[in-house]
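Yeah, one chain of the complex is gone here, protein chain that is, but the others are all in their spots.
Note that the chains take the letters A and B in the order they are written out, and that residue 1 is the start of every chain.
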Amino acid sequence: MNSIMEFLNMGGYGAYVWSAYGITFVVMIIAIVIPLRQHATLRKRLTSQLKRKNQS
Amino acid sequence: MNNLSLTKAFMRLLRRDLLLVMRHRSQAANPILFFVIVASLFPLATGPEQSLLQKMAPGIVWVAALLATMLSLDAIFRSDFEDGSLEQLMLSPHPASVLVLAKVIAHWSVTGLPLLIAAPFMAFLYGLPTDASWTLLLSLLIGTPVLSLVGSVGVALTVALRHGGVILSLLVLPLYVPVLIFGSGAVQLTLEGISPAANLYMLSAILALALVLTPWPAAAALRLSLS
Partner (left out) sequence: MPWFISIFLLFLMYGLYGGLVLAPADYQQGESYRIIYIHVPAAWMSLFIYMVMAVNGAIGLIWRIKMAEVVAISSAPIGAMFTFLALVTGSIWGKPMWGTWWEWEARLTSELILLFLYLGVIALYNAIEDKRIASRAVAILLLVGVVNIPVIHYSVEWWNTLHQGPTVTKFDKPSIHISMLLPLLSMAVAFKFYFGLGLLVRARKELLHRERNTSWVRELLLDE
């Protein structure tokens, strides 16, 4: 138990270290998720456009 | 026009641009007026305390010079772009980069040169000692052509865009920062009694690089914008 608390505390620098890692982690995930969703949206939009064109 | 030597074409273009500016003198004066006004407002705003003014002077004068140049950049290519003469220029048999250089020199004569003339007045306003004033003048002398040269690449890239002005600032600012740092740094060093030689050498090196390396990308960007 002790060592986990020590780990989180990072010798007193916990706030700095974990905010740095935290921001990095969050930003890097968002930076992958956003283009994935944009891609999915683009595909949907283009596919429905094409289907409409084919029907008309 | 067909058998014009490169030098003659260069001089003709230079003269034409300068003539055009002379005809619209009031428009051309805008950047300089802006420079003088901005730089004059600061002492009014912050009070006349000598030491404070002196310390601020290098930064303020240089930033004002930067902003004034950025405002006037559009003029290098805009009017020619709009009336089609830019296309004519690019179609000529002469290397476009040299013609671009002519336009940049014209721009500098109209923007940078007057800045240099206004600089001693600025130095007086801020109570700069003589040696710092000379450094200011020298740093502007070397630095302002760089601003025109680098700016020309930015304008060439954005002249065809609708909201080109905003993007122009974004593009050109990162490249201007070193000039600003070395230029105002030189004056600051002189104020502290240290020789500004290193900074001025760096500025000269940047100028040499810019002279050689900017006309070609600017010409290439112009061709892109025209297409």
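Simple rule for what comes next: contacts are C-beta pairs under 8 Å (C-beta built on N, C-alpha and C of every residue); 3 or more make two chains touch, one makes a residue touch a chain.
Values in this document were obtained by computation on a predicted structure and should not be read as measured data.
A.B. asks: Which of the chains on display does the removed chain touch in the whole complex?
C.D. replies: Looking at the complete complex, the unshown chain comes into contact with A, B.
A.B. asks: Can you say which of B:V38, B:V98, B:L171 or B:L211 touches the chain missing from this structure?
C.D. replies: Hidden-chain contact among the options goes to B:L171.
A.B. asks: Any idea which of B:L161, B:A197 or B:V212 touches the chain not displayed?
C.D. replies: If we include the chain that is not displayed, B:L161 is the one touching it.
A.B. asks: Need a quick check: the contact residues on subunit B for the chain that isn't drawn.
C.D. replies: 150, 153, 157-158, 161-164, 167, 170-171, 173-175, 177-178, 181, 209, 213-214, 217, 220-221, 224-225, 227
A.B. asks: Please give every residue of subunit A in contact with the chain that is not shown.
C.D. replies: Counting over the whole complex, subunit A touches the hidden chain at residues 7, 9-13, 16-17, 19-21, 23-24, 27-28, 31-32, 35-36, 38-39, 42-43, 46-47, 50-51, 54.
Rule of thumb we're sticking to: only the chains that are shown with their structure count from here on.
A.B. asks: What whole-Å value do you get for the distance between subunit A and subunit B if each is reduced to the mean of its CA atoms?
C.D. replies: 43
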